[in-house]
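Missing here is one protein chain; the remaining ones are kept as they sit in the complex.
Letters A, B, C and D mark the chains in the order given here, with residues in each chain numbered from 1 onward.
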Amino acid sequence: MELFINILGAIVTFLVAFIVGMTYGGLNRKITARVQNRKGPPFYQNFIDAFKLSSKETAIHHGIMHYLGPAFLMVSSVMTLLIVPVFTNNGWFPNLNFKGDLIFLIYIMTFGPLGMALGSGQTGNPNAAIGVTRGLSQMVGFEIPWVMALIALMIQYHTTSIEGLMEAQAQTGTWFMFSSPFAFIAAILAMFGMFRYSPFDIVSAPTELASGPASENGGKYLFVMMSSGSVFTFAKLTLYVDLFLGGAANLPVLLLKTFALYLIPILYGMTTPRYRTEQAIRWFWGWPSFFGLLAIIQAVIL
Amino acid sequence: MYNDKNSQKIVDYIQNWTRKHSIWVLAYGTGCGAIEIPPTMTSRYDSERLGIRGAATPRQADVLLITGYLTVKTLKRVIRVYEQMQDPKYVIGFGSCTINGGMYFDSYNTIKVLDKYLPVDVYINGCMPRPEAVIQGFVKLQKRIGEGRATGAKHYKENLEWYRANQKKIIPNWVMPEYNW
Amino acid sequence: MKELKDNIINRIKANFKDATEKNDFSYNRLDFHVNKETIPSILFYLKDEMGFIHLSHISCVDWLEEGEFEVVFIVWSPKDKIKVFVKTRIDRNNPVLDNIDMIWRQANTYERELKEMFGVQFTGLVAPEEFILEDWQGPPPFRRDFDTAAYAEKTFWHRPGREDAQNVRETISKRDGEEIPDFAKKYER
Amino acid sequence: MVGTPVLFIAIPLLAAFLIPLLGMIWKELVRIVPGLVLIYLLILAVNLLDHVMVHGPIIEIIAGWAPPIGINLVFSAFSGFLVTIMIFLGLLIWLYSYRFKKNVGYEPAKKYFLLLMMLITGSVGIVLTGDIFNMFVFIEITGISAYGLTAFYTGRDSAEASFKYLMLGSIASTFLLLAIMIIYSQLGTLNMADIANRIHTMNPTYKIISLIFFITALGIEAEIFPLNGWAPDAYSEAPGPVGAAFAGIVVKASVYAIIRYIFTIFDVDGAFNFLIIIGMLTLIIAEMAAIRQEKLKRMLAYSSIGQMGLVLVAFGFGTEEGVYAALFLMLNHAIIKSLLFFSGSYLVYNSKDKLIAEMNGLGKKLPITSFLFALGAFAIIGLPPFAGFWSKLSVLTAAADKNMIFIMSLILFVSLIELVYYLRVVNRLYNSKEKASSIEVKKPTANALITMLVLGGLILLIGFYPDVVTGVLHKASAALMDKSQYIHNVLSINQ
Partner (left out) sequence: MATLYLIFIIFLGGAILTYYAGKLGSVLQDIIFLATILGATSLFYAGVHINDFMSFNPGGITLTWGINYFGWLFSLIVLGLGSLAAVYSVGYMKGKKRRGYFYFNFILSIMAMLGILVSQDLISFFIFWEIMTWSSYLMVIYNGKDDQKLGLKYFIFSAIGAYAMLMAIVMVHSVTNTFLIGNMIEAYPQMSLSWQIWIPILFLTAFGVKAAMMPLHVWAPGAYSSSPMAYTSVFSGALSKMGIYGMVIILVTMISHLPQGIWFRETLAWLGGLTAALGTLWAIKQDDAKKLLAYSSIAQLGYIITGVAIGTELGLLAGLFLAVMHALFKGTLFMVVGAIEKQTGTTNFTEVTGLIRKMPWTFFSALLAIIALAGIPPLGGFVGKWMLYEALITSNHYLLVILIFFASTAAFLYCYKFLFGFFMGQEEKEWEHVKEAPATMVVPMVLMALFMAVLGSWPGIILNPINNGLVDLGFVSTYKHLWDTSILFNSWGNQVVLKPLLYSVVAIFVFFAIVLIWKGFKGTRYVSTKDISSSGEVPGENENLTFSLGFAQPFLRAVGPVMKRQIDRYYTEFADGLESFFEFLRRIYTGNGQTYAIYVFVFVVIVLLFKDVLF
């Protein structure tokens, strides 16, 4: 029975994440349009796109890995969602969050992109492989400040589990955003790379690489990738909220906090032109890593 | 339930509605027409408000937008791109060159009538058509999609031999992979 | 500039007996007319000895009436800021010329274009594939005796409704009452 | 008892002089006789050694005069062990060069076997004798036959090498004679035991000067740096088996002489440290010189010099473990270096200019020879489970027991150099990228092959089961260390 409830909770979480993620994507497009002095698409445009893609026919595939690539991607995002506690009191969605910890999370987050990369690789499209290597290179870049921030939190509160960190946050009463500001800054800067919005979108540069890893994926493949991306967005934002913004007790607060966080990379991206890969990597190893280092020093001192 | 006619209608309606409001355009920028696409997409005319956005590869695209004259050499590529697109797919001919050759009416290597070679759903005339006209063309296409009348691809599939004969007439050295989508 | 030009003219004429110069164009342009056998040596000389290290273009003019092609090599000296047109006439029925892409690699491109568009044969030209005209089976289309309208009529579909535009000059003259100039009448198709 | 030690000197000497005469009877006798003699001597040596192990040393008095007046031969566990090695090696060299005649003709072969027998006589005499002047005589015999053997190929280079050897050898004789004169003038005796008994009464200055002269003189023969200028040339110009004879017989005898002087006769403690110093110098310089050699035989010569340096270092520790290690090293050196010289001379034979660089791909043409060379190289580097490992281990153990960390690390560093140059050759042998060679392959003859296989087998045997020799070595080293017992044994013979 408990298992059944768990599974049910997982499904509900997934649906919520899907809807919220899709909406955020639409809002992103809307906000971008408004910033560019356009009317922009409606906020539900992403839903339309997704359903259209799902109803598009798919007549060809390039082999088994290409076929299953999006499934790998989905595993990664759904697992991330399952491990991140959605609400602080755990009442609604009792997921798997007590079964994993941050290191597991970091690794499961890379599972999907790599599986997808194999799928793209099998298509034989050189653009796909080039995009993948760019993405992986960029990942090496942003993982450094991201891990630094996480480690700073871990060593300060002597736990590697997300729950443990959230409890510590609840006990101190201060959000880590304020008590560990450097870690927060480093993590946020790393998040720019994680979302691959504007300055770091060379991975799928549409005009240069023909959308990179996804260049051979249309129809249902793209639909699954898109949903996975939405779920992943939500999961990552929730993780940030849990770690730095004191978590959220109910859905409105969660939405508020996640959306506030979501605005940061979007707004940064709108004002910044695209970096080349090595520029992006060096950017991440510059100030973000410096803040990460400060965070670790702060954690060691405290 | 799937075979139920009414529900099929509803499904079709929803599908057509989403297709109508989400048009991903693969702009095949031949000739001078390509210059009209940026203003159509960007702030002033903002086609994205209608759900029209660019797609990078034929696999993801819904609409093949042919912006201007097509030489024989380019036609070969365009046919290839069109056949790589996934159903449902539409073609928009753009500018008078695609309609009757335009100013290239007596050119030795430019096709004059696009719809003999590809199933054009909507023509936008003008030399060049301004972005307003382009958007109107898109709206027209949306309307046809919504009504389920944009069946160019189906027509192409059904009359493949005729199209193929026309194509092969001017492309004697036909080395392309056979029809696939 | 004049001294420079004179110097060039003198040196060229001293070395190539068949070269005739023409020097009434813009201030930095010089024309030489040579026999077709002299082309590689004069270009080589210009490149190596005179500093004309840049090949701007190779062009061709179809002198239909005289039964000749005039092939024009345009070279440019960045040091002296002078461009030299080296012209030669070849028989229209047997348009053969020496290949010069060992002097300038980029000449290969121009020669391929001339080969496709005018049918000028360059001996020893290595061209891996068609350059612009894929699967072209008709006569070289830039020759003036090639009737492009007739070819298009024969090859492509035409949408009816633009018969009035069949001959632009006639239409214009009919509409505006202007007379067709003589040079245009001369080549009436 | 089967025989007496004097036979070791008498029989080969006799054989040496009889060889030309026998040759007149039947030409084949020239090469058969030495073999028979050596086989007999080997049986004798092994028997005597077996006897000595149990019953203590045999002292043989020559011409009826008892020591200290007369000349005596001492066949102790130590000297007997060395004699056995030498005879065994002599036998192998004979076997290896049995078909020599075929290549060089009758006359040279006759000379060769004659000189070889004399060489063995002299060397065995050096080891066995108990009298320093007698030792001088034997050293001269050895030297003269060695000069002859060096010049064997009668070319310009070999003559030059031989002349160098001769020159330094005569300097050595002079110094040796001087040293003997000093001793005799001071103590009035030439018997080793007697000298050892009375050496403490000698004037220290004279004592040390005579010791220095001894070391200089014998050092020339024992290839001590910087006295070993003759060695590389002589080794590389002499025939392959002669190189083995130098390394295995002559030098061993000379080292024996040095050790006898330092351990038994003189009571100078500083001499041990001096041994270590010059031994290390010899080792290091020789190995460094070896690494850049282009000719295989020269390389082997330098390697041989280095090994002797290591032997001296091991002796210089002055402890029983040190002596044990040194003896083990000498044994291994005799076996392994002979194998290297034997197989190496076939490799050289198959390369046009005797250069290492020309030996590419010989491993395929001469599989067994190359394999044995590689085996020898691995063994001399000290790789387990081959023979060389145990001696290297015992040297290092002896050094560690004396807390000589620096010496240990130097030895190991030098071993590394040794490894580099040996492996370069082995690598080349098995490198299939061969240059076009016009020389047709000369396969080793059956007797040479048997010789090399015996040596290879010995290397493996000692490597896998060192117990075959360790007992003898322990006895021998104990015999050397026990100075008073030696004196007592010799001097009490007339009672």
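One rule holds for everything that comes next: a contact is a pair of C-beta atoms (placed from the backbone, for glycine too) under 8 Å apart; a residue touches a chain by one contact, two chains touch by 3 or more.
This structure is a prediction, so every number in the text was calculated from the model and none was measured.
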Check: shown chains touched by the absent chain are A, B, D
Where A:58, A:169 or A:233 are the choices, the one touching the absent chain is A:58
Which one touches the absent chain: D:117, D:211, D:249 or D:380?
-> D:211
Which of A:25, A:41, A:85 or A:121 sits in contact with the chain that's absent?
-> A:121
Could you please point out the chain B residues that touch the chain left off the display?
-> 28, 57-59, 76-78, 80-81, 84, 175-177, 180
Going by the touch rule given at the top, which residues of chain A touch the chain that is not shown?
-> 54, 57-65, 67-68, 70-72, 74-75, 78-79, 82, 96, 98-101, 103-104, 107-108, 110-111, 114, 117-118, 121-126, 129-130, 132-134, 136-137, 139-141, 143-144, 147-148, 151, 154-155, 158-161, 164, 210, 215-216, 219-221, 224, 276-278, 281-282, 285, 296, 300
What chain D residues would touch the chain not displayed?
-> 160, 163-164, 167-168, 171, 175, 208-209, 211-213, 215-216, 219-220, 226-227, 229-230, 232-233, 268-271, 273-274, 277, 285, 288-289, 291-293, 378, 381, 383-385, 389-390, 392-393, 396-397, 399-401, 403, 405, 408-409, 412-413, 415-417, 419-420, 423-424, 427, 430-433, 465-467, 470, 474
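As a convention for this text, only the chains that are shown with their structure count from here on.
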Chain closest to the middle, measuring from C-alpha centroids that were averaged per chain | A
CA centroids of chain A and chain B: separation to the nearest Å works out as 35
So, what's the distance in Å between the C-alpha centres of chain D and chain C?
-> 93
For chain A paired with chain C, centre-to-centre distance based on mean C-alpha positions, whole Å | 61
A full list of chain pairs that touch reads A-B, B-C
Chain B to chain A touching residues, read off their complex = 14-15, 18-19, 21-22, 24, 42-43, 46, 48-51, 53-57, 59-62, 86-88, 180-181
Listed in rising order, chain B residues that touch chain C in their complex are 72-73, 76, 99-101, 105-113, 116, 166, 170-173
Write out the stretch or stretches of chain A touching chain B in their complex.
-> 29, 33, 36-42, 45, 48-49, 51-52, 55-60, 206-207, 209-211, 214-219, 222
